[in-house]
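Not every chain of the complex is shown here; the ones you see sit where they belong.
Labels run A and B following the written order; every chain starts at residue 1.
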Amino acid sequence: LVPAYPPPESEDDESWVWTQIKAEARRDADAEPALASFLYATVLSHPSLPRSLSFHLANKLCSSTLLSTLLYDLFLASLTAHPSLRAAVVADLLAARSRDPACVGFSHCLLNFKGFLAIQAHRVAHVLWAQNRRPLALALQSRVADVFAVDIHPAAVVGKAILLDHATGVVIGETAVVGDNVSILHHVTLGGTGKAVGDRHPKIGDGVLIGAGATILGNVMIGAGAKIGAGSVVLIDVPARSTAVGNPARLLGRRKSDGEKEE
Amino acid sequence: LVPAYPPPESEDDESWVWTQIKAEARRDADAEPALASFLYATVLSHPSLPRSLSFHLANKLCSSTLLSTLLYDLFLASLTAHPSLRAAVVADLLAARSRDPACVGFSHCLLNFKGFLAIQAHRVAHVLWAQNRRPLALALQSRVADVFAVDIHPAAVVGKAILLDHATGVVIGETAVVGDNVSILHHVTLGGTGKAVGDRHPKIGDGVLIGAGATILGNVMIGAGAKIGAGSVVLIDVPARSTAVGNPARLLGRRKSDGEKEE
């Protein structure tokens, strides 16, 4: 029933994805009265994807001392002022839909995937950090750590089309950089070795896949298209399109380029 | 003070366990006024174990857009319609009491163990999934992932007398099957390798013990009574009553049968 991606030329990605989300929510509300009020409040009552996302995220992250109205205004203002944030939201939704076999719809990801929501909150925290609104950025990081068990420092640079699958326990440090089209499973750490200050966290190239529970420590470079095995402890650079596995991780050899450009 | 299990012939397991829970709650409410109102609301005001559990779970999993009354009705309806779900609740309580040295009472498990609560919510989500109420099943999975940091796909098949100890970070994928009498520690993943679609998750036999942080990936079979060491990364079949440890996991040899039937 869902029309094939990409959308017709007459429509941009955001409005196409938003049309799909509303159609899914309408279908689900009709089929499941128990969800109708939830779907109306989170999707169907909103005129745009940024408003729906801001409402849902604000409700998830608010507390008795950090009100949902404040968070809603904050998220919506950031998404409105930064078209790149809106583009990243859409790219992440498309990434989840195409890369996660358990993702059955865009609304499934928008409403239910805490990894998706944690990344969107991080991007807003990163904007605040860059604007020197650091206490607010850190408060947001902390709420995400409490509510989603995902701890991303607001200074960390994260690309677009990210899949943070399952997400519990992910930790990404202050000077980490994550490229585009990266998939990160749960319990993954991009951390420091504890010996360095300053630029001390991993740099993850485009298209990297990091398996569950992998721990990558120090200012190491994981090249584009590399794969890091589940449970690996990586303390070394990993070349593009290589695979690293084990504790400590060793390289398994280089895969042929599959059309991706070299870094 | 607690009468020995099994209960007298005149009483079934559920009513016996519920009698113990009420006695424990009454004793604790008397000894600790600070808990009296909590124990009254969660246990002592309810006429049955399914109602007490449904109330407690609904309160834990509700949100501003998914009301506790809706969840209470949902849990109670499933527990009422499916006697096997009620039997599994009781079997899980008995498993925690007998296998976890830190479990000091049935009410301790019912009220405080997030692994126990996550499994009960999963069983209801699984019923909804089988009834083709998938959006609601996925919403429930998502709330359990937020609140308990336990992510079990509603399609996963989970047996009875399960101990999910500590529970943070447990991930169980869509096509995983878990037998009866299984103990799973925290941070355990029953995941996919990322290379397959369709039937892509582990099958765990009866009586298996999976240590903290073990990662089992792919459509592999862990035979009955096997033990998987903490921190193992298991990509292979493990025969019944064997022990697998390490990253990647290797087999340590077979234990003698201790009266358990072969698979």
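By our rule, a contact is a pair of C-beta atoms (placed from the backbone, for glycine too) under 8 Å apart; a residue touches a chain by one contact, two chains touch by 3 or more.
All values reported here derive from a predicted model rather than from experimental measurement.
Colleague: Total subunits of the complete complex, with 2 given?
Modeller: Full complex: 3 copies of the single sequence.
Here is the rule we use: only the chains that are shown with their structure count from here on.
Colleague: How far, in degrees, do you have to turn chain A to put its CA atoms on top of chain B, rounded to the nearest 5?
Modeller: Result for this pair is 120 degrees.
Colleague: Quick one: report the Å distance separating chain A from chain B, using the average Cα coordinate of each chain.
Modeller: Centre-to-centre distance between chain A and chain B: 29 Å.
Colleague: Under the touch definition given earlier, write down the residues of chain A that touch chain B in their complex.
Modeller: These residues of chain A touch chain B: 28, 31-32, 34-35, 37-38, 41-42, 59-60, 68, 101-102, 104, 108, 111-114, 147-149, 166-169, 183, 185-187, 209, 211-213, 229-232, 245-247.
Colleague: In the complex, go through chain B and note every residue touching chain A.
Modeller: 63-67, 70, 74, 133-136, 138-139, 141-142, 145-146, 149, 151, 153, 168-169, 171, 173-174, 187, 189, 191-192, 194, 197, 200, 213, 215, 217, 231, 233, 247-248
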